[in-house]
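So the structure is just underneath, and the comments pick up after that.
As you look at this complex, bear in mind that one protein chain is not there, while each of the others sits in place.
Chain naming follows the written order as A, B and C, and within any one chain the residues start at number 1.
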């Protein structure tokens, strides 16, 4: 990797639909990085982007990027069903890969990509964006103050973009699963139960509830929906000493820390003498740097240093494992046990 | 019943902890009704109440009420574990009964009470208070405008009163189950899955998630918790034509009706052309009469007329059936099927 | 006063409309205090109260109270126009007086009452309730952390009870003026400007804006209205180091302290580098005791000890002085200067 350190890293951004332009913008703004190619199968998105990024070459041919030896990396933000093929080909051709979440359509595909990247000595990083936000990083810092953790409860609902090749869980709950893993560490749920329904599309659920039984009695729950008139982006984390509310829609007060310890003297609890004492609430100042700016820089840094990214392929695989378990649970109508 | 119409109906209120004083207050304010007795095993609550209700006799002896032939009815607001015994005895002694929710500790007990009331020709009404609120009655009116129903989603969480003989579901979800039945009619869920945890008490869950699979693809979900620093009382009901948000904590805007129809032309949905059109939102004016005032009046009216109450024993039984199914699901760790 | 210490203090509550029953309830609950009389010119309120307070004598005759030598004090919650006469008579007959805000209809009347109480050695306390709330007491504690004070800005609006003998300022802004004096100390504004309008009644403004120029460049502003569909009870206090938001409608997060210091290096301020740094926000735990409970106890304590109350007649007078200045400003259409 040594030799790259003084060079500009050239990159190709593949998939220019909803998320790709954000990758394009962020990589373009980084020092020591150049977006050499933008690629999509729909030509009509090029016109506007070409005006904004005159030094980027726009193409419908992925092969154009792959065969250009000066391009070291690709960032893939295409529909889920194409992740595996596109990433595999890029790795085979020696390119580092930043891959949109969810990583791929199955654990098997994820494992293959991980093995391939490792054998080639290439960076394979998954775009779990929330892990790079000031809010989630602050919550991570606060976790040890919470005491015994009781629950993790996420609600991620709104009128959403129904996708053609992914259900609401693969789209939205993937965020929660990556946040959960970042906060609680590399721990697999013991059991997964999911319940979802589809009303409008033929291919995947538009709304679902997932219950994850974690070690030591923690229950994580995720409610994801594309069919809610109310937009909610809210995670509650409860502990014996403190509790956290993370409301991502709050413009400047996203994280609230409740110092509401719970007294254990149950004998004394009566309707006129309830169980809780309420302490102060603190709304900490957060780093407001755009997460994708931090994340794209981190990808470039990892390419230069050879270090493992904070969200490596292994993280992507574990999230996909949870999503697969959800699908299995919905199909079988029962809880699915995961071995650790 | 004829003979009662011109008489004052005398009533005894049993259980003067958290809810009983509200029954006492409301029955005392009704025309044609007199609270002859207040009863609790804890004598120390009498002093204050005796000052406020000088014409009510306060006693620790339930028998005092039962043997008084001028008392026609009892309203029972004691802990759950005593409901069955107290109601049974009252019915056997010829008293009409208003029974706090949940009706009893098991379906078997509920059925026994129903049969007993029927054989004696007595009113057995369950105190499903929400059914008598202006908000829930307005939502009932609006149900047929919603189109195909997609979901019913309730969140009922806060720092709560941990109870000694009931779990959070028997305490809080009982409300949602009674609302659900009122809105959707006499339809039993096909399957119930519940997941709950207990961290502080030895006898029952303090937080739980319940998924109910209803007929025709509707999924109902209830999240109940005594361990949330944030207080939420919110039900979302989604339909193909309209959606409803019921936020019980809003002082004057409890019900919001979203005229957000969902277009079905999925081909045209893209990130830049999403699926929904947004219409007006209406916040209807609600009847703000206290629910318990309406409900206590209704109980008295039913005693006089002999009519079946809106929330008869059968409603209480069906709610308990759902609660039992939740407990079974949590015990067995799997979905429980209910026959219709 | 010595001799009273071991006796029950007997009190009469005069005026049983909106606020009087709260005084009745709170005095009745105090140890060492007995509400001997309730008095109102409208007999029809007695029936309900008589049931709740069987040991209180209800009467339409104020004289009944005055001539009873065992009654030491009266609490007056009648319409404003009667305050002066009722308080004066009570003081002349040797009774201590707790007087609803605003104290009287003019500064002259207030001064007369103060002089009378002093000459008789009687307690004259004004019912400036907010001064006794946990929220306002907490804000008082925090004032010295704010740095240089820049402003005090209050909005107190809703659909209100239009009163027959008081304008919206005498009704609502009286609260703000008493809070302002409690927080900033015994400082008279240098100038007052008020602008108000009346649309529905013939006797007083239903909405008004008041600007008070305080010493050292602080400007206080109060917006009071009975004609707003939105209910707001919000005071913002800005300082160079911290700022406070007091939202009285928040059920459990009434006071928010913003640690948003303002950097003074104006050269560096640009649209892309704005002036502020944002620190943490803290929502302190508050004492949630009912203010009127604290206040009625304080009145009794002052009667026993002879100590001056926290809100003596002098406070009432200064609030009335500000209200008079507002009225004068509205009448003359210009700023009114007050001598200090």
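List of remarks:
Basically, contacts are C-beta pairs under 8 Å (C-beta built on N, C-alpha and C of every residue); 3 or more make two chains touch, one makes a residue touch a chain.
Here the structure is a predicted model, which means the values were calculated and not measured.
When the full complex is examined, the chain removed from view is found to touch A, B, C. Considering B:108, B:283 or B:307, the position touching the chain not shown turns out to be B:283 (whole complex). Among C:228, C:293 or C:328, only C:228 touches the chain that is left out of the view. Per the touch definition above, the residue from C:169, C:245, C:283 or C:323 contacting the chain not shown is C:245.
By the touch rule set out above, subunit B reaches the unshown chain at residues 252-253, 278-285. Residues touching the missing chain, restricted to subunit A, are 28, 51-55, 231, 251-252 (touch as defined at the top). Residues touching the missing chain, restricted to subunit C, are 17-18, 148, 150-151, 153, 155, 159-162, 164, 191, 193, 195-197, 199-201, 207, 209, 211, 213, 217-219, 221, 223, 225-230, 236, 238, 240, 243, 245, 258, 260, 262, 264, 266, 269-272, 274-276, 278, 333-335 (touch as defined at the top).
We take it that only the chains that are shown with their structure count from here on.
With every chain reduced to the mean of its CA atoms, the largest distance from subunit A is reached by C.
Averaged C-alpha coordinates put the centre of subunit B at 41 Å from the centre of subunit C.
The geometric centre of subunit A is 53 Å away from that of subunit C, both derived from CA atoms.
Those residues of subunit B in touch with two or more other chains do not exist in this structure.
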